[in-house]
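To start, the structure itself, in structure tokens.
Of the protein chains in this complex, one is absent; all others appear in place.
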Amino acid sequence: MFSYNFHWNQAFKALPQMLEGALVTLQIALLSMAIGLAVALALTLFRLSGNRILNGFATAWVEVARNTPALFQIYMAHFGLGNFGIHLSPYTALLVGIAFNNAGYLAENFRGALKAIPDTQTRAGRSLGMTPLQAFRYIVMPQMLRIAFLPATNQMVWAILMTSLGVTVGMNTDLAGVTQALNAVSFRTFEFFALAAVIYYVIAKAVTLAARLAATRMFRY
Amino acid sequence: MFDTALTLADLGFLAKGAAMTLAVTAVSVLAGTVLGVVFGVIRNQAGPYWSMPITFLLDIFRSVPLLIQLVLGNALQSILKLGWAPFTTSCVVLSLYTAAYCTEIVRGGISAVPATTRRAARSLGMTWWQDMRYIVAPLATRVSLPAWIGLTLGVMKDSALVLWLGLIELLRASQILVTRLQEPLFILLICGAIYFIISFPIARLGGYLERRWSND
């Protein structure tokens, strides 16, 4: 029926290279999550601040992140910033783009989580003499992070999947980039990308599992 | 800002790109939803022999980057000598991708229908099919609609990736203009605005429905 000869050996020989790429993928995903979390917390505080400008800024960030394609956000970082004389390397542009996206989605998760925490918690903290910031930091935020943990895990998986978009702006060191480079010299497209798919799948599942384990350890109440 | 080489013809080019984006989205969401409903019902109603392999297979589409799926789909159709155009390949891959998420939404919607309600329907002498058609479907649709709207918008945004197979959709059209006119920020902003204008109102509607329906 089909006369195609699969050459899996070639792909397996490239496995070490691809695994190195997988490390870069994981690195970008983790970094973008760390930055995304920090920015999302800041955006959440902006939204709670009651200041119109800060609130507007945070809302704009969240809505743009959620209503435009991730690939568009990466293009903006890579090509768009050029207008300001900022020329980001593919690695940095990818990181900035994904971090921007993560921050928007995480901030929205946080907002949902905050709705589940009654006002009386803040009142109780204020009654004990805490400043609004202290009440947020020690009482509201820990509860918010717990509620938002599972959605954040999903976002981490998204971040891993999004790293593959780097190849469209010339990234060649992450898993997708390495795979594409190998493909360009060998033309064994199916074999290489199938192997890459398996590696992505394993990473995604491993991260999900690790997050579940971490959750049971971290949240004892 | 208005000092630009962008012509009306270029805007038309962008509009054609946007039309392509919407076409790919429409076909994929339509096909993906039909598949998703079928798989969702099977997942919910059939025994583990049927539901487990389906669950596993569909989960792959949610754990592997869409870009890789598109490349693999394209490679596969060429290996099988199917001779599909990039548009067909893109729609097939995106449909399966959509189906994977839609299955979960449908499953969630069906399991949100209380077992007691369904037992009541069956007690009235309704067949399995009547129960599904007149009791489960309306209730499950209501529960699932906000998530389904979110999925549709997600597919619309993710459809940008089909540019990798050479389709000139909205983002690729913008990129072509950027290369020609060397005004990356301005053109990308227009492109982003188009995505935003399509997505934002529908996302709002989804949020509104979710809030309204979760209250009763």
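By written order: A and B. Residues from 1 in each chain.
Quick note on the criterion: a residue touches a chain if its C-beta (ideal position, glycine included) is under 8 Å from a C-beta of that chain, and two chains touch if they have at least 3 such contacts.
As a convention for this text, contacts and distances are computed from a predicted model.
Asker: Of the options "ATP-binding cassette domain-containing protein", "Putative zinc finger protein", "Protein-glutamate O-methyltransferase CheR" or "Acetolactate synthase", which is the UniProt protein name for the chain that has been left out of view?
Answerer: For the chain not displayed, UniProt's protein name is "ATP-binding cassette domain-containing protein".
Asker: Please provide the labels of all shown chains that the missing chain touches.
Answerer: Touch partners of the hidden chain, whole complex considered, are A.
Asker: Determine and list the chain A residues touching the chain excluded from the picture.
Answerer: Given the touch definition above, chain A has residues 118, 120-121, 123-131, 134, 138-139, 142-143, 146, 219-221 touching the missing chain.
Operating definition for what follows: only the chains that are shown with their structure count from here on.
Asker: I'd like to verify one number: the distance from the centre of chain A to the centre of chain B, where each centre is the average of its C-alpha atoms, in whole angstrom.
Answerer: About 21 Å separates the centre of chain A from that of chain B.
Asker: Would you mind writing out the residues of chain A in touch with chain B in their complex?
Answerer: The touching residues are 2, 4, 63-64, 66-72, 75-76, 79-84, 157, 161-165, 167-168, 176, 179, 189-190, 193-194, 196-197, 200-201, 204-205.
Asker: Contact residues on chain B for chain A in the complex?
Answerer: Touch residues, chain B against chain A: 60, 63-69, 71-72, 74-76, 79-81, 153, 157-158, 160-161, 163-164, 171, 174-175, 178, 183-186, 188-189, 191-192, 195-196, 199-200, 203.
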